[in-house]
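Below is a structure I'd like to ask you about.
Note that one protein chain of the assembly has been removed; the remaining protein chains are unaltered in position.
Let's turn to subunit A:
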Amino acid sequence: MNKLYRHSILVLLLVSLLAVYGCSSGNGNNNAASGADANAPGTAEPAPENLASELRFPLAQQVPTLDPHLSLNTNVYVTLNIFEGLFAFDANFNPVPMLAESYDLSEDGKTYTFHLRQGVKFHNGKELKAEDVTASLNRWKSLTGRAQASLGESEFTIKDDYTVELALSEPRNDIISQLSHVLNNAAILPKEVVEAAGPDGVKEYIGTGPFKLVEWKQDQYVHVAKFDDYQSVDTPASGLSGKKEAYLQDIYFDIVTDSATRFSSFLAGTYDYVDVTLDNLPQVEGLAGVTVNKNLGSDINLVFNKKSPLFSNIKYREAVAAVLDADEILLGTVNSPDLYRLNPSYMYPENTTWYSEAGKENYNQKNPDKAKQLLQEAGYSGQEVTLLTTKELGGSFYNATIVLQKELEAIGVKTKLDINDFATLLKKRADPYAWDIYVGLFTMPSTPSQLLYLNPTYGFAEDAKLAELTKQLTAASTPEEIKTANDALQQYEWEYLAAVKIGDTYSQSATRDKLTGLTTLAGYPNLANTKLSQ
């Protein structure tokens, strides 16, 4: 009995010890990263001695599908490393040929001729030919809203084994950008795979990228391995383009949805890369052998429902634009002045072709008096404004929305927060009667024609002048024409207010110094050229 008694005391002691250790963990010395998960790497051929052959990479969200044509922002982390398109973005979002050798554009700007690289192999050993490109891209077009908007009725056709043609009914300058965009990526898959696909996606995940899929264990991990027959281009690596060489034999994308677990796993050495929240920042900043990186992530926009009873009236949209304090909303979203920047343009300054400051006088006005005046002119009488949001996706949408709510309430607008899980939000956002305002984070566009909210299906922008200006913009061919048309469109966007730009945000990540060569674009990792020292 005495033993028992001592045991119970021991248990209590252990528990209190836990509490003490737990509380004092912030200043611990975590630099001995021995790796808690020491799996034997199942490699086919030995890697250079000083390089590790296996990398575990944490993903924060579930992967609903690995079909690159259906890719959502959560899947791109993986699919970018398996699949490739005819073109890929470099670090400045300029499209650079990838599977295409080159392309010609006819004098009238209507006919694109793509010359394919020869000798490129799919993961199943088949050589890439024009039939694969046309099958893939025509499917991509049929599935993707922005592709349909750009391509209209036109389809990709085979000229010969290594040449593909796209004949448009009107000149467009955004085709190459559309083919490079990371979301709903215009990836090339074998023709047979494309033909066997159902509405829920392709059945096999075969691409031409530096890594091939080995196993996808839903909700647990995606295992990819080096593709030995990968044919790299020789241009310098930049963004997602250029030379790619796989130094890692195996990569496991572990799905770890809990942010504290991801971070603890990084501290314990399971991962050598992790996303870092502001709360966790002090814990990594002092760590030896760890670098904290700041990546331009996404931009925040306020989208109006242009079919809602209030916001179909331009005066109400102007009132909201007048009251907005962009700093306040951005700070409320990312919690640190270092993690956002003001930007009056719908495009990033890094994107030199399309960045424009036209109409910036309507940005970040912080003018409650003007807003009240506009509300009065519109005849506002206390109708409730529904703010659609979600607490998922790290809480950014919600945080931005509650700051907006406070700003609107300050000028006497009655608001209602409609908080949903993400699946419900998607459903409601497609319903013109379910919401008034939605604040969201967007993956950066590379051309204005990729802006979702200029599209009638996203916020219901239906405006003849907007459509006309967009058409002129995409038809422009010389740099001067592009600049004129672009300024005109942005100027009009700031008047029509399909959406209001709030600003750009950065995300932070921590990388152990033994992981080198990892580049990201819009936060998405390019794991080719990435080396991990042992």
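Note that in this section a contact is a pair of C-beta atoms (placed from the backbone, for glycine too) under 8 Å apart; a residue touches a chain by one contact, two chains touch by 3 or more; residues count from 1.
Going forward, contacts and distances are computed from a predicted model.
Asker: Which of the following is the UniProt-recorded protein name of the chain this complex doesn't show: "Anaerobic ribonucleoside-triphosphate reductase-activating protein", "1,2-phenylacetyl-CoA epoxidase subunit B", "ABC transporter permease subunit" or "Medium-chain specific acyl-CoA dehydrogenase, mitochondrial"?
Answerer: Per the UniProt record, that chain is "ABC transporter permease subunit".
Asker: For the full complex, which residue in A:S102, A:N124, A:T157 or A:T261 touches the chain that was left out?
Answerer: Result: among the candidates, A:T261 touches the missing chain.
Asker: Using the definition of touch stated at the top, determine which of A:S53, A:N81 or A:T144 touches the missing chain.
Answerer: In the complete complex, the chain left out is touched by residue A:T144.
Asker: Can you tell me which of A:L137, A:L374, A:L452 or A:L515 touches the chain that was removed from the display?
Answerer: A:L452
Asker: Could I get the residues of subunit A that touch the absent chain, sorted low to high?
Answerer: 1, 4-5, 7-9, 11-12, 15, 17-19, 21-22, 25, 28, 30, 32, 34, 36-37, 62, 64-65, 70-73, 142-146, 148, 183-184, 198-201, 217-220, 254-258, 260-261, 264-265, 267-270, 392, 420-424, 426-428, 430, 452, 457-458
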